[in-house]
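Every protein chain but one is kept in place in this view of the complex.
On to subunit A.
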Amino acid sequence: MANRIDEVTAPRRIVIVGASLAGLRAAETLRLEGFSGQLTLIGDEPYPPYDRPPLSKQVLSGWLPVDHITLPVQVKLDARWLLGVPAKRLDMLKRQVVLADGQTADFDYLLIATGTRARPWPDADEAALEGVCSVRNRDDASKLYKLLSQKPQRVLVVGGGFIGSEVASVCRDLGLEVTLAERGPAPLGGALGTTIGSIVAREQRKYGVDLRVNTVVTALEGNGQGRLRGAQLSDGSTVEADVAVIALGALRNVEWLFKANLSADERGVVCDTYCRALDNKGDVVENIFVAGDIARWPHPLFHYEEELLAVEHWGNAIDQAETAAHNMLNPSFDYRPHTHMPNFWSSMFGASIKSVGLPTVADQVVITQASFGMRRFTAVYGRQGKVVAAVSFNAGQMLPSYQTLVEQSAPFPPDLHASDQPQTFAPQSAGFPHAGHPKYDTGAEPNMVTP
């Protein structure tokens, strides 16, 4: 690919803000595709890029030390790393990023990959109690690992999305008592709907989790010496707990862009299918690209009523970063659109969960190929008579064939191996909240379509 780069118009300086999964993968792609100019990565964390999925799984269980999860590099990056200081401001006219310590980085092309952070517990004093934490970065996971190794009497998990449920699962593996409070009618209800969520609820309870659904934590209580003692719940009950894990979803790291002429707000930064940022008026900014958890873009397959898609998952961060980097280096007739099929995996309560497509837009769901008393099954999601997603529980091998159905917008319910594998159940409501109603587990749903 290197020979494609035109020596005259080739960018000389590329700056990437956000030195995590998307930022690193973009940097690698730039070098692999022959970019030989100055490459700068700016990251507010002091660490080189590391992988987040193990933070709520193997790092908490103690199987992986937290300094073991640094991501590999596939090519010599020869980059300038500005780590440990956040970018504070973007000057689009000067083509310059200003850091909080006054340093500056000039660019011809910029990639915005600042991702998200954990939504904090709303009461700052309660959040400051010893024993309260969230799980988004290395420091969070180190802190929670230490708290869990002190064998707390009970852990309270606030929020039953993926991260909350994974943490609850690890707590049980460690033999700890755990209460999980979820505002909606079922854990994972925001991501998978309450029909599949209630199957997850049953598994969680079997695994020994004290699960409280339709329940909000109204206050965290200290012991008078700054340590967490317990919490009050909306049903009037109290829970005694010495550790609380706040898992209420994520906030997008967009504040540093608020003064720039970009289409950026708390829902993310809007870009086109080629990953180019849009300005306030909706026009393309040719030299600024966006990738990963922070991006919102029009996905050709999931573009209902002009809505934009944001995908907070590992696979999208990688694909979008690679596409953005490729497009930065190539003339527009060689641009690649970002048509990534959303996917993710999770692991909890002895189950390996894998998803393709977009469950959150479904109106119906049907369970297929259930076996071993529902230990293995695949849930196929439909919207207005078309397949939009499939989620497998301990049945990942089947997923590629369901992916084809999603890609083809095949009729729902699907007609799968009708003779030997009868559908286990009839289609039923997927159980997502109706438009205009509050979302279950606010912000915790990983795939969101936002207007």
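Convention: contacts are C-beta pairs under 8 Å (C-beta built on N, C-alpha and C of every residue); 3 or more make two chains touch, one makes a residue touch a chain; residues count from 1.
Throughout what follows, contacts and distances are computed from a predicted model.
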Q: From the list "ABC transporter permease", "Ferredoxin", "Septum site-determining protein MinD" or "ABC-2 type transport system ATP-binding protein", give the UniProt name belonging to the chain omitted from this structure.
A: "Ferredoxin"
Q: Quick one: say which of A:Val73, A:Val98, A:Ala127 or A:Leu251 touches the chain that got left out.
A: A:Val73
**Q.** Option from A:Ser20, A:Gln58, A:Ser134 or A:Thr323 whose C-beta touches the chain left out
**A.** A:Gln58
Q: With the missing chain put back, which residues of subunit A would touch it? List them for me.
A: 46-48, 51, 53-54, 57-58, 63-64, 67-79, 81, 83, 314-315, 318, 343-345, 347, 350-352, 354, 394, 396-397
